[in-house]
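With one protein chain withheld, the remaining protein chains of the complex are depicted in position.
Now for subunit A:
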Amino acid sequence: MFVVVECKYIVYNTSGGIVPGKLNVHLVPHTHDDVGWLKTVDQYYVGSNNSIQVACVQNVLDSLIPALLADKNRKFIYVEQAFFQRWWRQQSEAMQNTVRMLVSSGQLEFINGGMCMHDEAATHYIDMIDQTTLGHRYIKDQFNVTPRIGWQIDPFGHSAVQAYLLGAEVGFDSLFFARIDYQDRAKRLDDKKLEVIWQGSKSRGSSSQIFTGAFYTGYYEPPSGFYFEVNDDSTVVQDDISLFDYNVQERVNDFVAAALSQANVTRSNHIMFTMGTDFKYQYAHTWFRNMDKLIHYVNQDGRVNAFYSTPSVYTDAKYALDESWPLKTNDYFP
């Protein structure tokens, strides 16, 4: 029996940006790399002790660079400097130059930028400042850039000090996180108040406020069914018509449905899909391959507008709308 599969090269159009009249879906590729959790910080970096958890930060950064080079529209954010610095010091000059280029073009953006994503409940503000400074100064020194966005997606509960001190006073333009009380989230979903202006300090008031977004699912993961790690079981986009499981229309429909349900609880026509989770992009290509296809086919479909983005791009888009946002004071505890 002969099955000769007739495939051809497809150019995926990933060049789109914001389209004013449409629902804009910002795809934000990211990885969340705990500097120690089930494994130690060394073990996570080098990828040892994989029987406990399959996680190797070196794989993430190694595979990320060629994936970004393959298409200049692809973007990525990296957060934990404790890992990034290790990796950076091990790179050749040529690789460092490549990465500098990716950083200066905005394809690779440092977000949060502290050594780790600090906790907000059990930490002292001086320690929070110190660890952030350590990371920020290194980034400034090596890349001459300053992170613009706070990205506290995993800590449980969020402190006022994070908002006004480690947010506004650090010079961040916005702050994002995932975990707030479920009742609070339910109310904010109803009221479309997930995105607010947070004045964390009554002493500093509006002079230290920050635009703040809580993710609508309470997680920092992609919409369900859009996980594309090398060993994930989400349905990949199969756009070769000779495949039995050709599924472009189906996946586009899923994507649009996920976008609309998020848009229902979000102010304005900009929403963010956080494309990644813990220790993902160990083989970055699987994510980008599928997102390339989604962007291409979703935009062909035309109901919503999808493109590679970062929290900075997202924040700028929200800002450009020139709208008023609900006010939030105090903090997000317990």
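One rule holds for everything that comes next: a residue touches a chain if its C-beta (ideal position, glycine included) is under 8 Å from a C-beta of that chain, and two chains touch if they have at least 3 such contacts; residues count from 1.
The definition used in the following text is that contacts and distances are computed from a predicted model.
Enquirer: Of the candidate names "alpha-mannosidase", "Ubiquitin-like protease family profile domain-containing protein", "Ribosome production factor 2 homolog" or "t-SNARE coiled-coil homology domain-containing protein", which one corresponds to the UniProt protein name of the undepicted chain?
Expert: Choosing among "alpha-mannosidase", "Ubiquitin-like protease family profile domain-containing protein", "Ribosome production factor 2 homolog" or "t-SNARE coiled-coil homology domain-containing protein", the correct UniProt name is "alpha-mannosidase".
Enquirer: Taking the entire complex into account, which one of A:L166, A:V248 or A:A306 touches the absent chain?
Expert: Once the missing chain is taken into account, the touching residue is A:L166.
Enquirer: With the missing chain put back, which residues of subunit A would touch it? List them for me.
Expert: 2, 34-43, 46-52, 54, 56, 59, 82, 86, 90, 113-137, 139-140, 146-147, 152, 154-157, 159-162, 165-166, 169-171, 173, 181, 183-184, 186-188, 193, 197, 199-207, 209, 211, 230-231, 282-283, 315-316, 319, 322-331, 333-334
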